[in-house]
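What follows is a structure written as structure tokens; I'll ask about it next.
With one protein chain removed, the remaining protein chains of the complex are shown where they sit.
Per-chain residue numbering starts at 1, and chain names A, B and C are given in the order in which the chains are listed.
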């Protein structure tokens, strides 16, 4: 925002009023003129523009048009398969194995996560892998195993679409179609997924600024997506003791300032099984509306990501915390 | 850690056992030999070395000596001016203005933060500023104003030492001597501060890895510091809507895995007044043992950092959450 | 690499020999045993494994299998449309406008860059844009305009494929099919592009480590791509005065250590027109085998990225430096 000072008003007094509102400002003096402007810095507190315009000494304010008008109008809470996600709703738990490995494996997982209070079953049919020689998922038939297991245990399905060619098959089986972090700016996939009719879980890219993330959602909404749920899963950091850097400031910003539904994936964020629980708690405390967690009945036999999958007892403990926090919220 | 496989054992079986423990591993085969080794990756779950050594098929394990043996032996909880900080203690609140501006200002702040439940009064006598033309603090005399205000209201003092030459004066007035993030690797200051007899609050540098941070603490302990309290305040990020990137994964790692006392400064982390509260909650949920928060009686007249100082009513609300969380913890 | 010390040999002497070779090492002592191992750190100089194995006191060495065996066997130089790119070849210049705007515009650009010594014409038919409301290119028909202009002026074509659905059309018109940085880990597109029969220009993702980049190339080669030319275009940095961070260390690493063909895009790297020339020179000095540069006949009317397009006279000056450096190389 730019703030123009009234001719004759004291610019320093205007500066103090702006700072007292929580705004970081820089002063611009017009060359050879009298006009004084303040530019409000990017990490200032959100304020109502009219509150600034009415300050003594302020002649006018100017803002650029929002680059993401549809995101700005997106509701703070959405329903996905009948489950509310977002402001005012209890935290939603989405859980399951990294990959759908067999009908039996995913059915056991579904039974277990449903009993623990999860609303969504996760599991990859198509796995994006850094190496072309890693297990890449069982593909379309795994979608069937996944959705049958979910229906059988009263769960909704969230799973990733990797290819434009698979979007329809994924949409047929999933309540929530996931766009992975590697594809956050895959515009062709965004466009294709937007038109499949399902709400989208949009994971943040590892180098994506907040604006990039919101603009990717704008792509989805502009091409017809009914709703977007954001998912923070860690961005590129520089410390190897935690694989990625979980940016809970971004989560708070989306939840509290932009008023958008946002969940957190603490499993991929750090890669460390021993820190999933504290980070899951922190995510909810920062304002996240749900969690996406990897759990496996028998990590020693998992086909992918075994070290970060929570074993059953650790998952149960996490899930009971999440449901207790939901009840506590409802009681307030 | 390196894990040597028994000659004749099945390396794949050993791999599965290691992954089931939550360890990421890479296999090394000795050239022209039979020896198979696994290297445990850096973001693996912490395990007892003996648990690995006793796995079937494991012939031996090797670890490098810790680069920070004194930090490894540091207690999980310390007492500073009679106030416990760390594992098992209720969360500690350290609060006050960015800078000590006058005897009256700091006394009002002390009264207010004491009433809200803070145990420590913060306030800068020496301010490190990016610009040489910004207010740099009132120096030594501000130390007196600060400590008198604190004593009068039953608070302890935490304040920063910027120069080797000022360490003794700071130590005379402070219960906890702060090393700022710009000085985390200022070895001369670390050495000087280590010998002043006071515990040290060690803020993380903006580009410091966890190992760098622990090694800075090792410098302090090796030169005689009685105790170190770590403070995360945001590292360098790439998104301008939050000034820095608050790394709560690092906080969880220090609190849960390294078992060290760690507090969080949510004021400097984001620079956004509207996100201090959710991030403060998240910090405690991630395992932080306390908070360092900026608050000012009249932000519109503050000499520095006004936009990020919490006004009295917002601070009071935050403080009552912290004290409630402390009572809840005690009741458990 | 892991280095096992001979029983009875002096580990410190082995350490000194390893360090003298340019290797950073960490010592591991087996618990309750005699075995001493050194792990060679990641930013060590490349050495022949046999040179290490033959050092006095070394009992054996172990390395993990390469995760990218096809990349390791990729030639240091490739021919694309008859133009050699890579070690030993003169630097190749790829130039043209950001977007193909009209048959006339691209023909004028082709005439101009051909006259200046470029071997490839660049120009986007499909443009990945952060905003869904920006100009996204004229699509398939622009491919025809582009390839006709190129043929008319004796140039090869490099242009980006954004969607799996467009790969065949792009391959029909392009000598070198570009995968953009946003799609570096779009596995479905990589797989599809790999089978189109054309060599691929693989831009580095903004958060991609070297290993991620090489693994993306491994995906291409494993699915049939005849050759890969790497392109560094700046990664995510934290300083806004240069839009991205051009990583010439990575370029030197690919060119000198991995012996792979690599070019640099200085236009997208910094976003600053006034620094394109010094960075272009630096890229070639670091070992890059060519440049990908945006130039526009009339930047004031460009449909996208006008501020970073070189105007004709500045482009001509850059091109004459590149061709002079090619002749100087040939004369040596």
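One rule holds for everything that comes next: a residue touches a chain if its C-beta (ideal position, glycine included) is under 8 Å from a C-beta of that chain, and two chains touch if they have at least 3 such contacts.
All values derive from a computational prediction rather than experimental measurement.
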Touch partners, limited to displayed chains, of the chain removed from view: A, B, C
Option from B:29, B:164, B:274 or B:321 whose C-beta touches the chain left out: B:164
Hidden partner chain, touching residue among A:60, A:197 or A:224: A:60
Of C:5, C:157, C:269 or C:291, the one touching the omitted chain in the full complex: C:269
Residues in subunit B touching the chain absent from view: 67-68, 128-133, 136, 162-166, 182-183, 185-189, 205-207, 211-212, 215, 218-219, 222-223, 235-236
Missing-partner contacts on subunit C, residue numbers: 16-17, 19-24, 42-46, 207, 209-211, 237-243, 245-250, 252-253, 255-257, 269-275, 278-279, 281-287, 298-302, 306-308
Where the missing chain touches subunit A, by residue: 2, 4, 26-33, 35, 37, 39, 49, 53, 60-65, 236-238, 240
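The definition used in the following text is that only the chains that are shown with their structure count from here on.
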Copies subunit B and subunit A - interface residue numbers shared by over half, same or different: same
Fitted rotation between subunit A and its twin subunit C in degrees, CA, nearest 5: 180
Whole-Å separation of chain centres (CA-atom averages), subunit B against subunit C: 40
Gap in Å, rounded to a whole number, between the CA centres of subunit C and subunit A: 31
Whole-Å separation of chain centres (CA-atom averages), subunit A against subunit B: 27
Where subunit A touches two or more other chains at once, by residue number: 207, 211
